[in-house]
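Now for chain A:
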Amino acid sequence: MAERRVLWLGLGLMLLSAGFLVWQIRAPYGFILELRAAKLGALICVGAATGAATVLFQTVAGNRLLTPGLVGFDALFVLLQTVLVAGLGGVGFAQIPTAPRFLIEAATLGGGATLLFGLLLRRDAQDVMRMILTGIILGVLLRGSAEMVQRLMDPSDFAVVQQAMFASFGAVDAGQLGVSAVVLLAALALSLRLAPALDVCALGRDTSRGLGLHHDRLVMIALLLMAAMVSVSTALVGPVTFLGLLTASLARHLTGTHRHAVLIPAAALLGALILVAGQFLFERLLGSASALAVIVEFCGGLTFLFLVLKRRRR
Partner candidate 1 sequence: MIEINGLSYRIDGTKILHDVTMRLESGGITALIGPNGAGKSTLLHCISGLETPERGTVRIDGLDPFAAPARDRARAVALLRQSPALVSRLSVRELVGFGRWPHHQGRPGAADRDAVDRALGAFALADLAGRSIATLSGGQRQRAFIAMTWAQETPWMLLDEPLNALDPRHARDLMARLHALSRDAARSIVIVLHDINAAAGWADRIVAMKAGRIVAQDACAALLTEDTLREVFDTPFELLEHRGRKVVVAR
Partner candidate 2 sequence: MRVWAIALVALAALISVSLCLGAANLDGEGWLLTVSRIPRTMAALLAGAGLALAGVVVQQVVQNRLVEPSLTGAPEASMLGLLAVTLIAPGMAVAGKMLIAAACALLGMTGFLALARRIPREDPMLLPIVGIVYGGILGAVCVWFAWAKDLVQYLGAWRLGEFSGVMMGRYEWLWAIAALAGLLYLVADRITILGLGETQARSLGLDYGQTRALGLVVVSVITALVLVTVGAFPFVGLVAPNLVARWRGDNLRANLPLVAVGGAALLLAADVIGRAIRYPFEIPAATVIAVFGAGVFLWLLHAAPGARHG
């Protein structure tokens, strides 16, 4: 049943993508198709990465209201990149080829995320609300720090960071998209392999350890995978706070299962579906491309409030 819904989601995404590519297409076909394909690829990558990363993170944190974006892991990525530019200088940074740079950044983010998680979030596993609040404020701190470092930099270096950070859907670097897609697919495949273990992990640390799971090791691997996926989405389009929450909540609701083998693909597909459909709607039909991110934040925020208040009533 749940599996079939995932198939339907995949089918929907394919149809929508086709529509996105050919809707009202005019000459020069080749050029426009290429442009649209790059954009489509970015949207799918970002949506899928955000959805899957959120499911992983929620399982590891044992909390369905937390998302990597809310905790500020995307801000951590921005901060790392900024520090890298500040350290190497704009020219030096630009000389590192895309693929190794990306991998280094993702790995560093994974390390940073694991550290932060262990230091601040793990301790509060019993006190859910404190953990969420800690995460949110941590996000504010990281975003502020990134901005601070950016302001401290040379104006020319700052331009490099800005270019690296705030590439919009409109101007996707084909090389970066290629690397992102490869990293994302690898991370997704690995997460799916881990799915049965993640099902056990979701029962909580004590229970899963009792069942013979190497809980802490699994958490670390999951956080690394999450970091890779967050890097993909942040590098491509910059921070989107609430997309993950929207996607993961919808995925759980739609599939009605706890099995990660279903949840992860469902969330990935839903994330991609939301972004492609949203972009299609706003850019082609309503003619205001920039509104998508804002609408996602708006709906995501409402979802969050709804979930929090519903939680209290029980």
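Note that in this section a residue touches a chain if its C-beta (ideal position, glycine included) is under 8 Å from a C-beta of that chain, and two chains touch if they have at least 3 such contacts; residues count from 1.
The candidates came about this way: all candidates are chains of the complex that A comes from, given by their letters.
Keep in mind that this is a model prediction, so the values were computed, not measured.
Colleague: Which candidate, 1 or 2, sits against chain A in this complex?
Modeller: So the candidate in touch with chain A would be 2.
Colleague: Sort out for me which residues of chain A touch candidate 2 in the complex.
Modeller: The contact residues of chain A facing candidate 2 are 120, 123, 127, 129-130, 132-134, 136-138, 140-141, 143-145, 147-148, 151-152, 241-242, 288, 290-291, 294-295, 297-298, 301-302, 304-305, 308-309, 312.
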